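Of the protein chains in this complex, one is absent; all others appear in place.
After this line comes subunit A, so read on.
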Amino acid sequence: MPTPIRLRDLIRQIRAARTAADERSVVQKECAYIRTTFREEDNTFRCRNVAKLLYIHMLGYPAHFGQLECLKLIASPRFTDKRIGYLGAMLLLDERTDVHLLITNSLKNDMNHQTQFVVGLALCTLGSICSPEMSRDLAGEVEKLLKSSNAYIKKKAALCAFHIIRKVPDLMEIFIPATRSLLTEKNHGVLMTAVVLITIMCELSPDTLAHFKKLVPNLVRILKNLIMAGYSPEHDVSGVSDPFLQVKILRLLRILGKNDSEASESMNDILAQVATNTETSKNVGNAILYETVLTIMDIKSESGLRVLAVNILGRFLLNTDKNIRYVALNTLLRTVHADTQAVQRHRSTIVECLKDPDVSIRRRAMELCFVLINTNNVRTMMKELLAFLEKTDPEFKPICASKMFSAAERYAPGRKWHMDTMMKVLTTAGNYVQSDVVSNLVHLIPSSNELHAYMVKQLFRAISEDISQQPLVQVAAWTIGEYGDLLLQPDAEADDPLKVSEDEVVNVLERVLASNLSDIVTKEYAINALMKLSTRFPNSEPRVKSVVSIYGSHVNMELQQRAVEYHALFGRYDTMRAGVLERMPLCDIKKNMSSASLHNGVSNGSDEDLMPDDMPVSKAKPAQQQQQQQEQSSSGLLDILGGLSAPAPQPSRPPENNLLDLLDLGLPTDTSTMPTSLGTQPPIAPAPVNNVLDSLFTSQPIIAPALLKSDIPLITVFEKNGLKVDFSFERNGDQLTISLAANNSSSQSMDNFMFQAAVPKTFQLQMMSPSGSTIPPNSSGQITQIMRINNPTKQLLRMRLRLNYSHGGVEINEQSEVNNFPTSVWQ
């Protein structure tokens, strides 16, 4: 076989190849050649061939057939061979191949070699590619080398031990005895590797951490010597002596001082010294300061030191080097919760960073800004953040908008400012706003009564110019639908009074519906709004009706269904239209939604329609959540009451039960979907409900009379601790009406009073709303509640009661059974 070509000639050949195909052919030819030579067991040139193979491997070609050759090289007595062999082992083998186990013997031999460089090679390889098995086999050898007198070997052994411990933490104990003495060395390499070794031991095992705590004075002394020692050319980097060692020591001090006031105490001086004496003109100095700041923040340092640390970070923020600014922002973000006051001082610098050219710096500055917002600075901060929102990358806009919303909600100095700000957010962030912001805003608007007119006018102005921004259009459509009548009222005080006619408003909504820019959700909002306007704008009714009927044949199922139902509402159920389309009542489900957005800024069912398929007015999804919660709590009650099951032992959710009950009796059965969905409406303030119901039905008594007139005697079912509950009865065939009266003769009032009851399976129980939830003391008032029981089978009536209330700050839960119903009640 001719002499194999030299490595550099091969490299030259490969680089000379013009195309990828050329290169591939050169490589393949050489690989084939190399494979043949390997088979021929040629010792002389094996080294050269493996080197070539390694180069080929780096280019990305497979080279696994060289693995065994590496082993042969390692076993060779020549240093050159070993060098390439070990390099090959480190590059071609990894823990998962079986071949590497075969090296273990060679490694063991080489670790006992006379030449320190061979020992070094072996340790280096072991520190690179050891598997758990290899670690166990060779840990003893490494430990022996750790005690060698040769600094070169010692430092490599220390790092090798470090690697082994990370792989197999159990082996830590072997190395602990030898480690302590390492810190007394003068050699910086040994010192450094010793510190690294001790650090990993302390990180992995709290016991070892305790064991090494006594090293703190030693470490402090070493660090001090480093700083004070003056110029040492060997270890100097830009005027700082051995910054690498300083950083490692600082890191170990951090771990030793965490949660330990005594240790932290002893470090205070040296940390202050390092913080004040280090040169900050070059990156090295800043690297040390950075590590110092991290250490100060983590240990139990005194407050002066912490302020010093935050000030260092503040100075970093002003540094021209972007890397330093990045590092400062990162660290501030991590520590701002602990030292908010100190960080506030640097707020203006952080706000400046919002305009930094580097995107990761901008993002960190944004997050930091959100954490720093408080009631004092909310106005200025929001202004800056709005400017940021405008220019930032699309990937940040949703998060920024959602966070701005929650921040505005928490710290808004006034309702009007809040609304204005939210409008600006919507217009600036455009389509990037997540739908949780939309729904939150929609819940927010009804809560500020005085601003309805203002908001509806603003929103109308906004969308009459531009309907491309979906979230804005959605909020605007909803608001116009709800408060469209306010839009028509002239507003003399405003600087620019908006004169708008019904037709214009309907035009806008129609445009939204028809436009290609609007997505389906927006169109759904629009059609709902239009429908609501049919009652608010009396003149536009025929127009709305015609628009709605057009959409009855729309391609999208959802839209079509709504249009058809609304059309039906115009037709047969016209009498109900006014009631159904009444103003939405205030709901406190806002709490659920805003807490969700605060925590993860993810929308609750993003593109999913917030409104149920068949319910025009209410937002059923949040209500459904509540409904589910209710159902869960009612099933809980059933469990507690020990299986006396009843179809509807309702926990006191007053208005809903009212509605369910009354509408159940009243509505025609075709729109059977209507009552149930109306029943899922969120709790409504009593007033509007009564209006609605009054217009629809003969009024039903909602508040129970104190006593039912009847010849059935009343019974006391519960009397304890001043609380007395009486039942009075009225019988009407199978139906029994019980009125309960709860009295409080104690000297303190009973709040959050809740009465629950369960009856046997054969009965049907319905609970009406109680008159209130607080029983005033000293029998000055009472709570009344009505229950209806159906007893078709005329069985013996039994009942279990559960009473919850808070009395004098103490939560009281009572349970009892009622077995003493008069026979005339159930027979």
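By definition in this document, contacts are C-beta pairs under 8 Å (C-beta built on N, C-alpha and C of every residue); 3 or more make two chains touch, one makes a residue touch a chain; residues count from 1.
Here, contacts and distances are computed from a predicted model.
Q: Any idea which of "Guanine nucleotide-binding protein subunit beta-5", "Cardiotrophin-like cytokine factor 1", "MICOS complex subunit MIC10" or "AP complex subunit sigma" UniProt assigns to the chain that's been left out?
A: Checked against "Guanine nucleotide-binding protein subunit beta-5", "Cardiotrophin-like cytokine factor 1", "MICOS complex subunit MIC10" or "AP complex subunit sigma": the hidden chain maps to "AP complex subunit sigma".
Q: Hey, which of A:Asn218, A:Asn283, A:Asn374 or A:Ser515 is the one touching the hidden chain?
A: Of these options, the touching residue for the absent chain is A:Asn283.
Q: Going by the contact rule already stated, which one of A:Lys29, A:Arg78, A:Arg221 or A:Arg572 would touch the omitted chain in the full complex?
A: Only one listed residue reaches the unshown chain, and that is A:Arg78.
Q: With respect to the chain omitted from the figure, which of A:Pro4, A:Gly66, A:Gly127 or A:Pro471 is a touching residue?
A: Looking across A:Pro4, A:Gly66, A:Gly127 or A:Pro471, the contact with the absent chain belongs to A:Gly127.
Q: Using the document's definition of touch, tell me which of A:Met172, A:Cys202 or A:Val247 contacts the absent chain.
A: Residue touching the chain left out of view: A:Val247.
Q: Taking the full complex into account, what residues of subunit A touch the chain not shown?
A: 8, 11, 15, 51, 54-55, 58-60, 78-80, 83-84, 87, 94-96, 115, 117, 120, 123-124, 127-129, 131, 152, 155-156, 159-160, 162-163, 166, 188-189, 192-193, 196, 234-235, 237, 242-245, 247, 251, 283-284, 286-288, 290-291, 294, 322-327, 357-361
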